[in-house]
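Every protein chain but one is kept in place in this view of the complex.
Note that the chains are named A and B in the order they appear, and that numbering of residues resets to 1 at the start of each chain.
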Amino acid sequence: MRNALKLNTTVGDTVKNESMTTPLLEARGITIRFGDLVANDKVNISVKAGQIHAILGENGAGKSTLMKILYGVYKQDEGTTFVAGEPATLHPPARAKSYGIGMVFQDFRLVPALTVLENIVLAMPRLGFWLNRKNLHDQILETAARYHIMVDPDAYIWQLDLGQRQRVEIIKVLIACDTRVIIFDEPTSVLTPQEVESFLAMLKKLRTGGYGILLITHKIGEVINCADYVTVLREGRVTYHAGRKNGFKENELVKQMIGEKEISTVNKTKGRDSKKIVLRVENFTVKCDKGRKILQEINFTLKSGEITGIAGISGNGQRELVEALFGLRTPVSGNIFLENINLVGSHPKKFLESGIVYVPEDLIDEQVVPGLSILEHMILGGIPVTSKRFNVDWRKAHFDMVGLEEVQRLGVASPERRVDQLSGGNVQRMVLARAMARIPKVLLVSYPSKGLDIFTVRTVHGMLFSLKEKGVAILVISEDLTELFSLSDTLIVLANQRVHGPHDPDETHPHAIGQIMLKGGEE
Amino acid sequence: MIFVTEVLTNAIRAGTAVGYVSVGEVIGQRSGVINLGAEGSMLAGALTAFALTAWTGNPWYGVMCGGISGALMSLIHAFVVITRNANQLATGLAIMFFGQGITAYFGSSYVNLQISGFEPIALPFLSDIPIIGSIFFHHDILTYLSMLMVPLVWVFLFSTKWGVILRATGERDEVVYAHGKSPNCIRYMAVVVGGFFAGVGGAQLSIAFSHSWMENITQGRGLIGVILVIFASWRPERAMLGAYLFGGSQALIVSLQGRGYNFSSFLLFMIPYILTIVVLVMVERTGWNPMPEALKKVFGRG
Partner (left out) sequence: MLAKRVFFNKYSIGTKITMALGICIVYGVFLYTQGANPFLIYYEMFQATFGNVYGIGEVAIKATPFILTALAVAIPARVGLISVGGEGQLACGALSSTFAAVYIFKDMPSFIGIPMLLLAGALGGALWAVVPGILKIVARVNETITTLLLNYVAFFLVGYFIYGILKSPDAYGWPFSPRFSDSLRLPTLEGTRIHIGILIAVAVAIIVWYVTMYTHLGFRMRVVGGNVKAAKHSGIIVERMQFVTLIVGGAVGGLAGVIEVSGIEGHLRPMTGVGYGYMGFLVAWMAGNHPLLIIPFAILLAAISVGGNALEMHSGLNSSIVLILMGFILIVILAIGKRGGK
């Protein structure tokens, strides 16, 4: 079975011609479901030797799922996969690997405490007992040199930045000698603009080297830069397919990715005119967990009675920004003025007491305390606590909670239920109700509609509007442009370590925002 | 000068048993399992080796069986911790108590017995080198073996494919799994080998160092061996050095007191532990903690 691909390695004219016609890897009619969700619906895709095939789509369009099927991580429910024209089962990954398929994951499969060389050794199954470091050293450098990849085999992974780690992953895939098809999962999301450039140059070298390349991305610029073919996925279906010969039209691709969504602004109420600046962010620079500056010298303001939407592809500093605005992350430099009091350097406790409330994205990880009930969660930075003999007056808290308008309107589950046994949507309802119950000065919300049904989403939006009426300054982070356009009074885009905007959603077309998001703000 | 050589010679003599445990633990902990039960393994090894040597007269049987009994003790630890996924610290302590009990009970008839066991051998030529010869080359065979063992373990860990896999297991077992190896299988082997080493360390203590058996003969040396691994940043050569440091603090006291200096030995005994804490603080300052990630989980968050 393994030999099927090796045929192509002898580059003769006939073979080359054949390989131009027979795809190295092909998938027909792939369907996979997770519960009710159809992640891929009758997807066809193929890649030939010496081709870069880009798979374009928004987050959640089913790109990663499709690639994991091709790498054998998941098994498709329907459809067939072909290797060099022959039907082949790819599951599990070891088998896909033996067919010459390699994948460079978004979350790298590297051991930080080991050196580059040792990590590569882990991926080489046919190695003897002894480690011939010198030999391996040369082998790595040779492979790296062929594609102009810079690596130091003796560096430790933890010393490397993300771009360098990615190169190690790529070498790992290349050095396994059977590899013919390489799948890249959002490779540029961790790279700086300069690194992206050299990465794309390397991709082209790999293409010349005869590899078949599948490139998952949501950045249109990359597609236009290097792809031979592009397939656009939306909600699990292929919506568009084109080759370079037909030409890629940027506008067409944006439209196909985002879809013809109806942007309704029906419910939006204009806030009061006398808008007062509540929160002012000045020259703000924040580092991400990896120690890289993810936002640099940004400035913006939040006004009372106004919803500010933050758009952007996830991973562009949204999380770091709100965490810093709540005191969970100390900024490298810059100031946060809440009504002229600088809060930088204070504990979240101070932020909370000053009237900032934060609803994070990953509620299970950051908000749920195992074993505690809804009522117990509600008093955590929510319902004010009255004490009774050293203890929380739970009866009063219970009474307060049941009486809350927000709790009733959002349909929060009964106070005695344990939160760690609730569904994601119910947790979201609880956390939102708690945040609103406080009537804060500033409300920071990440992904307010994540995991909620349409009806609840409307309720949540309604509650945000009524808070706005009460004069709260609200910051909403979302990737869903529809949501942002229907909620926001002003829009800011985070891309390329900078803030772009503010834009007025009534006077800006969603596609323009989408372009800034996707192209990293090269306006 | 005589004083220095005497202390250093005795440092090696007294440190070897701990060194065995510690180097064995390096292997185990590199795979992500900490085994406080090494104390139990050591005791089991010490008694088995002593009993077999007394019975057969051949100390080599003693060493082999001592190692095996140490390995068996750690097999219990491996099963409870890896297969049953129990708390590593609690299990290790339970194994330690179990080992103390079982050896105290079965060893009661061996107390007050003297055996010949291994005697120090002066290596030809090498032992004639001034100073160095008398420090390093007037020891029993198990001490020489321990000196040989350190580079062997080092080479295994850093220059073989399986060494890389072992270290990867202790860091990110999902990566090892993704490359088609079973992390649990590797951990079992590492823990059992570590137990074997601890058993041999116990054997050295009873048949080469003290030539006698008493209840709880190890007096916490097993636990010390486990802790030294942390001090040694999980490197075998430093673990051995730590063991000699430990042996040295004991030897120094004996030598000083033998010369009529009257001072408290206890402050000296503290040194290895305080040093370890200092090392830990410095390690945290560098921002890179060499502790295998799987062990970080055992010790709770950060």
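Throughout what follows, a contact is a pair of C-beta atoms (placed from the backbone, for glycine too) under 8 Å apart; a residue touches a chain by one contact, two chains touch by 3 or more.
In this text, all values refer to a predicted model and were calculated from it rather than measured experimentally.
Trainee: With respect to the chain omitted from the figure, which of A:38, A:124, A:191 or A:392 is a touching residue?
Mentor: A:392
Trainee: Touch as defined at the start, partner being the missing chain; which of B:3, B:55 or B:105 qualifies?
Mentor: Looking across B:3, B:55 or B:105, the contact with the absent chain belongs to B:105.
Trainee: By the contact criterion defined above, which parts of subunit A meet the unshown chain? Give residue numbers in ascending order.
Mentor: Counting only subunit A, the missing chain is touched by 326, 328, 347-349, 352-353, 358, 360, 365-372, 376, 380-382, 385, 387, 390-392.
Trainee: Please identify, in ascending order, the residues of subunit B that touch the omitted chain?
Mentor: Interface residues of subunit B facing the absent chain: 76, 79-80, 83-87, 89-91, 93-102, 104-105, 108, 215, 220, 224, 227, 230, 264, 266-267, 269-270, 273-274, 276-277, 280-281, 284-285, 296, 299-302.
FYI, only the chains that are shown with their structure count from here on.
Trainee: Sort out for me which residues of subunit A touch subunit B in the complex.
Mentor: 93-94, 109-114, 118, 121-123, 125, 127-131, 133, 158
Trainee: Where on subunit B is subunit A touching in the complex?
Mentor: Per the touch definition, subunit B meets subunit A at residues 158-165, 167-168, 171-172, 174-176, 178-180, 288, 290, 292-293.
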